[in-house]
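Scroll down for the structure; my scribbles are underneath it.
Every protein chain of the complex appears in place save one, which is left out.
First chain written, first letter: the chains are A, B and C, and each begins at residue 1.
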Amino acid sequence: MMPVLGYWFGIAWLDAILRLAVIAGVMTVVVIFLTYAERKVIARVQQRLGPTRTGPAGLLQGVADALKLVLKEDLRPTTADRWVFELAPFMVFVPVFLTFVAVPFTRDLGVRFLSLGLFYIVAVSSLNIVGFIMAGWGSDNKYALLGGVRAAAQMISYEVPLVLTVLGVAMVASSLDIRVITERQDVVPYIVWQPLAFVVFIIAGLAEMNRTPFDIPVAESEVVGGPTVEYSGIRWSFFQLAEYSSLFVLSALGADLFLGGYIWPFGSNPPGWLQLILILVKTSFMILMIFWVRATFPRLRIDQLMSYCWKVLIPVTVAQLFFNGLVLVYRWPDILLLVFSGALLVGATAATAVAVRRAARRPRDAQAVRDRRLQYARGA
Amino acid sequence: MSVEQWVFYVLAAIAVGGAAVTVFARDIVRAALGLIVALLMTAGVFVLLSAEVIGLVQLLVYGGAVAILILFALMITRAREVTYRLDGPQKPLALLAGATLAAAIGVAVVGTVFPTNTDHINPVGFVEMSTALFQTYAVPFEVASLVLLVALVGAIIIARQEERQ
Amino acid sequence: MVGMNAAWLLPAIPAGAFALLLLVRNFLPRKGDWVAIGAVTASFVLFFFVLHDLMTRLGPNFHGVSTGFTWLKIDNFVLRVGFFTDPIAIVMLAAVLVVSLMVHVYSTGYMHGDSRYGWFFTVLALFTAAMSTLVLADNLLLLYVAWELVGICSFLLIGFWWERQSAAEAAKKAFVTTRVGDVGLLIGVILLWKKVGTFDIQTVLHAATSGQIGHTYLTVALLFMLLGAMGKSAQFPFHVWLPDAMEGPTPVSALIHAATMVVAGIYLLARMLPAYMVITGLGTLIMVIGMITAIGAAVIACAQTDIKRIIAYSTLSNLGFMFVAMGAHALTGGMFHLLTHAFFKALLFLGAGSVIHAVETQEVGDLGGLWRKMPITMGTFVIACLANAGLPVFSGFFSKDLVLEGVMHGNTPYYVALLAWVFLSGIYTARLFMLTFFGPSRDHHRYEHAHESPPNMTLPLVVLAVLTLLAGWLALDSVGRALGFPGGVGEFVFVHEPEAYRFSFTVAFAATSAGLLGVLATMYLYWGGGPERARRFADYSPDVYALIRNKFYVDELYQAGINYGVLGLSHAVAWFDRYVVNDTGVNGTAQLTGWLGYRLKFLQNGKLPTYALAMIVGVLVMAIVALSMHS
Partner (left out) sequence: MIPLDQVLVFSGILFALGVYGVLTRRNAIAILMSVELMLTAVNTNFIAFGVFHRPSLAVGLVFAVFVITVAAAEVGLALAIILRIYRQRTTANVDEVDILKW
């Protein structure tokens, strides 16, 4: 077991409670910092300054926001379904919280090291869909409901490619233990062998987190914040907490799975401080990339989102799994993994580009889609 | 009484409560939420029974499945029906049947002497289970996947709106 | 060398001819009559090979030869189509084939120009096949099948001119009446089969004689079989169908209702005689039945005016006589009389047919003096009549004597009664030919129109007349030996031991004088001026004459039985059927079902929860039952 967070007092239930407390604390700090970081990064990208007033260089802006939220009144619409409305933020937050449990940060630093860690994360992370639906439906608000439904459709769809990419890595490493997967990358990180998986992982992760360009469920200009529209104060902060926690967890997981985690490029067992630095750097890289995407791309339409998932992402990831299986079963050289995965990545990119260009040339398509949707909404 | 047993009681109680909500709730979304509670707690029971894989599969499958169920419920339940009585006229009879069934199962369980030694759990390892699933029962597994595929295709065909309508 | 193993060909050839004619007779020249005649001729020729083979094998330990093939096999139960050849069968077969051949030839003339000429020969072929099968059958089931087949042929041929109401009625009557007996036969066969486990006749007989079958059981079974024999052979009280059967064409009367089919009953008794001999009382019963039929029919024959009916009653009378022979266990005499009777009675019928063909009436009152016009017919007819009257030299004399001698031992009352029967035979026979051929012609127009029949009709008459003249001599040992037989008929056909024919002067004298007396008395009554004397004689006692004229009112009695008994019962049954079976049973069930269906259909309310509830309740009931059974 890990020395840093070992069996404190040797009592199981006390140990569990302490661990939960630690997670909560770490997550809170991380989230506060991340909100600040995002605002700063995006501001820079957009050639603004971002928060500067609170604290040095605006560093305490997040803390101030958090304090404000905690102190704000917790409003609830009178027609809302009380229990559902009030439990929804927890239902969103708890799964993220639970995924945090299984992510190893260094060889010894982590809450729990599960032999089925990857599977556990995949399973648990799917649960927060229910939270969004609860929020959307419990608010008794049309926009909230619309957002909740959008969130459900999007997250269920993108869970499939996400699981498939993770599975690709697990196949190459032939383990579901995240630490084992990470430590197999002491020479070459899996982003080399599975470039397609890495790209799809980021895309699907964005969709899972409802982040731009897949922020359709919470789009302010369409559904004014979606499921969270009726929330305020501490409950709204839970949504925020969940969003940025999952951003952090997913980035850490991506760093572990694709970027060599706390090991690469310093051999099989670098010292502990180096491991921590490595993982922080790589996680930060992932997070920054996601911020970068947010600052760059416009929002997609929901039909484009769905088509992209079912017509591009799932086929190519399934194909990648198939080729992985071939290479692993017949013990072909590892380079073929890169060849297949890269070829698929190139193909998928090219196909997407062609489709995008063609769609742009046919504005009537969009009109037709809108007409059909209207027709459907009228119950035709 | 060990901690495990207490945990089991708590999980089971919550699961039964969720199930009760599922079948007694007047609101279909609440029923669905009760269902997911029941299913998650049952997954917990699976983990307690050292069948972690099945527990996780349960989470994975039913998290999405229940969400889909709610979506459909919202989609095809007319607004006035959301608060409409969900139960049919044969409620008393159904109650009687359910109670009798529970009693019968209880009597059967209590009255049965289970043939093998059941005083402690024998965990099934992940590898062991995978071997069973992919080697011993490879053909049934393939058939099951085929069933799934056929069901998927069938569902698409059934649900697809005719183009010329 | 073709021998007894080819016995199966005897029925098979006519059967093939039947199949051929049934399918393609209308496409054949002359409607295929030559096919039937050829088939019968072939069988007839083959018969001599079989006969020759049989004679070479004949000896004290010879019982018969069985050939055939398996018909069907169920587990270890085997049913054969087997053919059993022994002297009894051979004698019968001789009668069947000779008469059949003659009738076939005769029919080409008699039936000439008939609209269903081809059909007639088709059925004749079937009849020949069926009759041969009946005679040769080695098991009771096959015998029964053939028995029914000849019944069918009889039905078809009696009703040959079914446009005539009376013919159709007669066919039905014959069929229904014989059916009563046939059912008896079937029951008897089944009873014997249940006990012995096989249909094979020899096995059954062996079982019966060796005491394997209880006497009561055997008696019941044999009584049922006797019922069959009585029906087929038209014994009292089933005799009523035979005179009516004269509605059929005359060749049919000759073949089926005189020579062959009606003696099937006699043949059955002869075949089963060893079994009948086991039960002591049965012989007496058969004799009594035969005697009633013989005397009664002879008396009725004296007062009939239809030429064919007179001969038909004569046939009945002779059948009764043969029954008496069987009852007295005089097998040899009975079978011999069967043979000779077949010849002379067929001859009588064919002669009568020739007359009818010529004058187109059957009423003897309209005939007379025909001897000038039809000398050949007259000659052969007289021979047949003398044989029938049992006068010496003619075949009837020998066979009758053989029977009388058999009966005489220990059965004196029957012997005396048979002498009376001989007397009566003389009377009606003489009356028949006196009225037909002598005296003045009573219908001038018909007389003028009359002519001798064509050669294809007179030839069979001559052949049969020769046979009638000569066949009787076979009874004598010396004649039999000269022909190659081991002896006379007595040596040839026997049950236990050969009984050589000893010419008994007493019997011959008594019988001859009785017959002669009858003939002479009748000749006196009808000599010269016509029937006036006879009419005066009848007027002595008009009541008795009416009684005899009306056949003792048996038909009327039956009709009354049918009117009051059967129809009354039918009314009761019809009431029961209409109100109990139909209204309550059939309609009631339907209405109940409909009502219940109407009520219960509402259970089928189309709602899934209801169905699911029903399912769960079913599961629960089963679960509770299982639980309570376990604990």
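Just so it is clear, a residue touches a chain if its C-beta (ideal position, glycine included) is under 8 Å from a C-beta of that chain, and two chains touch if they have at least 3 such contacts.
In this text the structure is predicted, and so the values were computed from the model without any measurement.
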Chains still shown that are in contact with the chain withheld from the display: B, C
Contact residue for the chain not shown (choose from C:69, C:505, C:540 or C:602): C:602
Option touching the unshown chain, where C:45, C:416, C:546 or C:612 are the choices: C:612
Interface with the undisplayed chain - residues on chain C: 601-602, 604-609, 612-613, 616
Contact set of chain B toward the excluded chain (per top definition): 2, 4-5, 8, 12, 15-16, 19-20, 22-23, 28, 31-32, 35, 38-39, 42, 45-46, 48-51, 53-54, 57-58, 61-62, 65, 68-69, 72-73, 76-78, 81, 85-88, 90-91, 93-95, 97-99, 101-102, 105-106, 109-110, 114, 116-118, 120-124, 128-129, 131-133, 136-137, 140-141, 144-145, 147-148, 150-152, 154-156, 158-159, 161
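To be clear about the criterion, only the chains that are shown with their structure count from here on.
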Central chain (by mean CA position): B
Between chain C and chain A, distance of the C-alpha-averaged centres to the nearest whole Å: 108
Centre-to-centre distance between chain C and chain B (centres being mean Cα positions), rounded to whole Å: 86
Euclidean distance of C-alpha centroids - chain A vs chain B, Å: 28
List of chain B residues in touch with chain C within their complex: 88, 90, 93-94, 97, 100-101, 104, 107-108, 111
Parts of chain C lying in touch with chain B, wherever the complex brings them together: 607, 609-610, 613, 616-617, 620, 623-624, 627, 630-631
For the chain B and chain A complex, residues of the former touching the latter: 3, 27, 29-30, 33, 36, 40, 52-53, 56-57, 59-60, 63-64, 66-68, 70-71, 74-75, 126
